[in-house]
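Remarks on the structure that follows.
Omission of a single protein chain aside, the complex is shown with its protein chains in their original locations.
Coming up: chain A.
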């Protein structure tokens, strides 16, 4: 477990709906090695985004342990929250790439500047940024701004940003949810190809069973008895 890319044990999370506690994640565990991919499926509200947020430190679980890239985050730990936040920040900045369904780009920066910005934050060279856009087929759009390109082109730029930072782990939250089928397939194809080529881990939240079947692991949150 120490050598694994990511593992989580006993994760619990609940939200309040008025006075009523609503459990979202109950005693959930998962495990991912480098080069593996995990599909998270489930109905809306089943906790896919919450789990992804927990796995990259954007939200804290009520209980449980997350071990990622050699760092351990335990809710029972007496470590100050700010220190844990700083460690999560370092991980997200340098090793964990996150892709959302939409709005992954800074609207005031061109596509190329977005990619360079992300690479710079990760401590990577900006030299290969244009190449990443080329490889994803949007090299000629490098100087355009996000609102000047299509949704699919924006998502490709988001992937370029993630790969430009050379991540060890990619968390993608329905990255093709707002795209048409043809564009979605192209984007997902490139995501899997690059993930495989670079041997990083991928956790993909999706509604699409076909897409889920392409991942090496599958976790259906809707079928977890407790949720």
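Just so it is clear, a contact is a pair of C-beta atoms (placed from the backbone, for glycine too) under 8 Å apart; a residue touches a chain by one contact, two chains touch by 3 or more; residues count from 1.
Here, contacts and distances are computed from a predicted model.
Student: Going by UniProt, what is the name of the one chain that was not included in the view, given "Peptide/nickel transport system substrate-binding protein", "Glycolate oxidase", "ABC transporter permease" or "TonB-dependent receptor"?
Tutor: Missing chain, UniProt protein name: "ABC transporter permease".
Student: Among A:148, A:196 or A:216, choose the residue that contacts the chain missing from this document, as touch is defined above.
Tutor: A:148
Student: From the list A:59, A:79, A:127 or A:180, which touches the chain that is not on show?
Tutor: A:59
Student: Please identify which residue in A:34, A:65 or A:106 touches the non-displayed chain.
Tutor: Considering the complete complex, A:106 is the one touching the chain left out.
Student: Could you please point out the chain A residues that touch the chain left off the display?
Tutor: Missing-chain contacts on chain A: residues 49, 53, 56, 58-59, 85-86, 89-94, 96, 98, 100, 102-109, 113, 116-118, 120-122, 145-149, 151, 154, 173, 178.
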